[in-house]
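Note that one protein chain of the assembly has been removed; the remaining protein chains are unaltered in position.
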Amino acid sequence: MMILEHEAKALLRSVGVAVPRGTLIKPGTRAPRVRDYPVALKAQVRSGGRGKQGGVIRVDNAKALKAAAKKLFATSFGDEKPEVLLADPWLPFDRELYLSVTIDAAAEGYVVLYSPKGGIDIEDGPKPARYPIGAPWKFRTHELRAVLETVEKDFQLRERVISLAQRLVETAAARDCHTIEINPLVRLKDGELMALDAKIVYDDWAHYRNADILAQRDGERRRADKLLRASLEMGHMYVKLDGDIGLISGGAGLTMGAMDTIHQLGGKPACFLDASPGPTSTRGYKPAFALLDGDPDVKVILVSVFGGGTHMNRVANAMKANMATRKSKKPVVFKLDGTYVEQVPGIFDTFGAKNHVSLEAAVKEAIKLAKRA
Amino acid sequence: MMILEHEAKALLRSVGVAVPRGTLIKPGTRAPRVRDYPVALKAQVRSGGRGKQGGVIRVDNAKALKAAAKKLFATSFGDEKPEVLLADPWLPFDRELYLSVTIDAAAEGYVVLYSPKGGIDIEDGPKPARYPIGAPWKFRTHELRAVLETVEKDFQLRERVISLAQRLVETAAARDCHTIEINPLVRLKDGELMALDAKIVYDDWAHYRNADILAQRDGERRRADKLLRASLEMGHMYVKLDGDIGLISGGAGLTMGAMDTIHQLGGKPACFLDASPGPTSTRGYKPAFALLDGDPDVKVILVSVFGGGTHMNRVANAMKANMATRKSKKPVVFKLDGTYVEQVPGIFDTFGAKNHVSLEAAVKEAIKLAKRA
Amino acid sequence: MSILLDQSNRVLVMGVTGNYGKFFVTDSGGYGTTVVAGVSPGRGGGDVDGVPVFESAHAACNATSADTAMVFVPPHLVRAAAIEAIEAGCKLVVATADEMPVRDTIEIRAAARANGARLVGPNSPGIISPGKAKMGFMPSFCFMRGPMGVISRSGSLSYEGSKRLTVAGIGQTTVIGIGGDPIKGTTAAEALALFHADPETKAVMYLGEIGGTEEAAVAEYAARKDAKPVAALIVGKTAPPGKKMGHAAALVGSKADSHAAKTKMLAKSGVYVCKGLSDLVPQAHNALAAAS
Partner (left out) sequence: MSILLDQSNRVLVMGVTGNYGKFFVTDSGGYGTTVVAGVSPGRGGGDVDGVPVFESAHAACNATSADTAMVFVPPHLVRAAAIEAIEAGCKLVVATADEMPVRDTIEIRAAARANGARLVGPNSPGIISPGKAKMGFMPSFCFMRGPMGVISRSGSLSYEGSKRLTVAGIGQTTVIGIGGDPIKGTTAAEALALFHADPETKAVMYLGEIGGTEEAAVAEYAARKDAKPVAALIVGKTAPPGKKMGHAAALVGSKADSHAAKTKMLAKSGVYVCKGLSDLVPQAHNALAAAS
């Protein structure tokens, strides 16, 4: 999960990385404690491309700050409105760099990426230099130096970048981060490096050994509405889309495969909902049904599960129990397959449900029902 | 440097280790927010042996809490009075264990120590089981399991201890701790492990990559008086002793050697003061003189330096400059030796100082002067 | 032939006394997998469905010459169990668990590399060589022996895809689930190299997703002059950019991660790109036809 810029900067500060001494501004703050102007007022949102969407405003005095804050709080970035703003001192610098540490399959672990020209256009520029590390303890300053030798000619700057990169690798490993990206990393007039912006993506699954990650996950759930929260607490993964066929599936790949099939056959998926991480019991599927039943955009629900360790007799029984207590009248289409699927028709017969044999048939049925609704 | 129990517990909590939900009580707090009694009221001090000195009191109600808090705030542990107290819930448990991770020369790095019987008498019991690891990434659960196989018979408990030990090793490495000691580690009625007490010793020199360590160092300096603070800020290492011969030396070994020599020849050292980490300039030695000049217990100052990379001509010139601006009339005895010592007599002649050739002669002179004062 | 797994692998089950471990012993043993030992600290000496249980992987390997490990322990213990098996001498370790911190996978890979071993997974259905052996919970009826190697980033999609092949009469040499995590014990590139070297594998079906860089390796292989024919299905065409689709690696971060970019790149390298699940069997036929 991605954390906010000011949270990422706090983490970097805690490991000795220089970041601006910014001020947090919450909605309704009458007199923000900003002493020196100008400042960069920055919307704290998780979506990318904030800079290009006007999410950073240079502000020269208290009055302008008020106006800019009002404007940013009212702006949506992607599907997100900022809950807080960060006012960072506007610092003069003479170079803008890009430095990140992330994980990479080919590197078998961590990789350092560096570009001597950072900033908001980084994606359009030449590819950053790449230092594959693998396990974090295999980081070697001399190897990174060799990678950067032709990339960064200023050797004093290069040495600072190398030390910083090592700190970031150690931090990514110690704090279970998928990515720590500093863009721009700037060189101040005195030669020191400072992280003017920072993006950190935590490893969700390290929540048991990092209380910060647990708190972020709890925050994510707190921000969700009641119906979604119940589903998230079951471990489900959910992304809302703009269609009308509510999809309850298992496994990310098949869920996307079903979404694509719906699209291909002329329908529109209402969501990505992977219910496989939850328990395959009545309890496990209940919040998924409640979520889609409660969503007025959803006209029909398609349950598409292909289980190996997930046994289909259990899933079929869970469906039966859920259908019995469900109040919504939205139609449900089933396509269950996998281990013990031979027991499904017998169970489905007891409550009048039909199990489609092919995904295409199930999707066609769902599209038909959605159009009719 | 050692941090306080409640700070250590906060660090452990941040990495997912179970600790009691305690309440901090500062001096003058009228109504501490303790809801459930009984609690263990614990003096937060850095010195060891707190339990045996009555630093932990079981308290059954709000009135008793007030009285116990008053008593603890008034008690000295070693040379330390608690600045804050911790009220932890009094938890029922069925076993008290000992678990620590520390560094060890023979292990070439980290070592895990475990004893199936923890508590305040741990030092008098049998030696804990020892699992040498070396570099933190060499920790192996199956190796620790083999070490503990005969030590801890309860295999379910053993597995929990192994997981916790791994967490502690990773934390020690990630947060630059010399030692993380949990004593007692208790097993609650539900089988979960909890750290009822915790001791963490940070690595002072990792301050540049761990803001917590920097803050602790700053706190140490803040707690020091003005004269000592100036010396600490120069990097000097100082421990006050109960004698009258103020010692300014360089290098821990020779400083202790000089202290021992003073003692052996019938004097009493007033301090351990290793000024070698500071700059060998007027600036570097000035706070050391100010500190000892300002200490009424110090009757005479003995400067004993044997330098390799520290050049004696520079030290002699620094002494000259310091003696010229110094207001105190306390006598100073010099014994400088090492690189460029041949230049010392010439420099000393210019301000009438004498450089002793042997430590014994210098110490005898200092003892004589101290007795005369 | 097949890759990595057949009846000759001597399989050790880490966490054999748990529910998954017990089911695996019975289910995969019934399929033909040679399960020789289990490990469960504190419970050594017993047995699970006739398979002896040991205190440690070391003891198990010594006693049974196990050379392959299947890991069924909770996510936070997978690193420990996998590394224990590797250091006890297992040359192939399969971890199906999801919810594993990626740093743990990195550490297992490092241990595997240091010991000349291979990890498959995590967050993967495992691996099956139809008619020979399986390491995982795949529904056996979806698979049959034949000429196609299958690589999949997703578990359920590999079942769906393999069943479609099987129903169409296209059997598989081996189906390997490389998993949905960003760090994989075995990458697509490595799986392709294994299929390339396997004489029985005539063509490869790759089941991929948006996000990550695995697909670049597939395109790179397919572009080789000596490459075996490759067909591929990339799911996630309808996924919005910037959102994680379940799998930690299934996120369109940059433009190269998108469905359009990936399918274009694959097609350009000569891969038979499926237009969707319904197009899987026709493209598989095309790839096999190109092989002869």
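Odds and ends about this structure:
Read from first to last, the chains carry the letters A, B and C; within each, the first residue is number 1.
Rule of thumb we're sticking to: a residue touches a chain if its C-beta (ideal position, glycine included) is under 8 Å from a C-beta of that chain, and two chains touch if they have at least 3 such contacts.
Because the structure is a prediction, the values reported are computed rather than measured.
Every shown chain that the unseen chain touches in the whole complex is listed here: A, B. Only one of the listed residues, B:55, B:82, B:250 or B:284, touches the absent chain: B:250. If you put the hidden chain back, the residue from B:204, B:233 or B:297 that touches it is B:204. Checked against the full complex, the one of B:94, B:123 or B:225 touching the unshown chain is B:123.
Listed here are the chain B residues that touch the chain not shown: 47-48, 78, 103-106, 108-110, 123, 134-136, 138, 173, 176, 178, 203-206, 208-209, 237, 239, 241, 249-257, 259-264, 269, 272, 274, 276-277, 305-309, 337-339, 341, 359-360. On the side of chain A, touch with the chain left out of the figure occurs at residues 137, 140-142, 145-146, 149, 155-156, 158-159, 162-163, 166.
Throughout what follows, only the chains that are shown with their structure count from here on.
Farthest from chain A in terms of Cα centroid separation is B.
Among the inter-chain contacts, the highest number of C-beta pairs connects A-C. Comparing each chain's Cα centroid with the centroid of every protein Cα atom identifies chain A as the most central.
Our note on geometry: chain B versus chain C, Cα centroid distance of 52 Å, whole angstroms.
Averaging C-alpha coordinates per chain places the centre of chain A 43 Å away from that of chain B. Contact of a single residue of chain A with at least two other chains is seen at positions 135, 173, 208-209. Looking at chain C, residues 76, 107 sit in touch with two or more other chains.
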